[in-house]
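A single protein chain has been removed from this complex, and every other one stays in its place.
Our next item is chain A:
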């Protein structure tokens, strides 16, 4: 009994950031490589030490080639709460498995990791390195170094986590309907997917207009999405970007995308828009008369998420994933507010705090049912629809919180 338990067990050393995002990332990647998530450890919570059973070393290696949440992986030979327990646990580990590492000319070292200085080490492991995770990706793809950024460019680590939640793999087609400066596409392209995107903002897609990096006035000719991919040697994965309204997509009927990975506008730093019937042309567009942006309708956030889910249900391949950020006013958040669709199954929901009363949640969904036209209207019948309305007032609530705080601070400084 003890023997079979100790076979194929690995210890993962996890990075201590984006805590909530780690478990869905590891689960998604294991599923991508043909493994299944099983474990003896019940609570992961804040611990950096995870024990997993992985059916083969190949799967473990593939996992480490992709993960940004795990730092290293080790074959687990024994563990225990005391040196005596550890010793007897090690004695039970099959000797045949140790033999490849016990040549007289091979060396080993013992490293001790602790978590929370108040604890003495809970586990010691004989360390045989298998692989280290992909955390150096975060540094090489850091937004600071990227040529073309916008106001809301995503932190590099999170963009890789999103691609992993999306189970992006080589030769996939990944689409971003709110592509902005293309930051999310870079992570997918890095994992070998071909990428495309749309955005309603003509200037952003073309790389024109005010630059978002401090001290820069205009975006140069090397600032656009294609140039960003070129900077990282990923230009061959660039398919196309289009100027388009995500609420009025221009794709012919069919399923094309293996993953849709996006960060829709929340209406705070970038405005939420869609094309409307008013003829008023916004300032700054005079330079590009052909951009034809008769835009001024504010896009209700709940409509936007509904459109996004419908779009995903229609255009994703079966088994394809939608990964997106949902802004939330924390005091009123309930799980029922997470948008729902009959064709999409909720896989994970991870929170990242933005401020004292707002956060955003990374939602991952998987298409499990073929889209039929009548699914478009099912939301009207569902009582899930009503809580969506809360998203519409996200902008008001965000700003009301800020203005109240400013008023309070001014009052305090006057006293």
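Definition applied: contacts are C-beta pairs under 8 Å (C-beta built on N, C-alpha and C of every residue); 3 or more make two chains touch, one makes a residue touch a chain; residues count from 1.
We take it that contacts and distances are computed from a predicted model.
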Checklist line | Name per UniProt, for the chain absent here [options: "EXOS2 protein", "Multifunctional methyltransferase subunit TRM112-like protein", "Septin" or "Neuroguidin"] | finding: "Multifunctional methyltransferase subunit TRM112-like protein"
Item checked: Hidden partner chain, touching residue among A:205, A:260 or A:308 -> A:205
Margin query: For the chain not shown, which residue from A:58, A:240 or A:372 touches it across the whole complex?
Written below: A:240
Check: Can you list where chain A touches the absent chain?
Finding: 170-171, 194, 196, 198, 200, 202, 205-206, 236, 239-245, 248-254, 256, 275-277, 290-294, 297
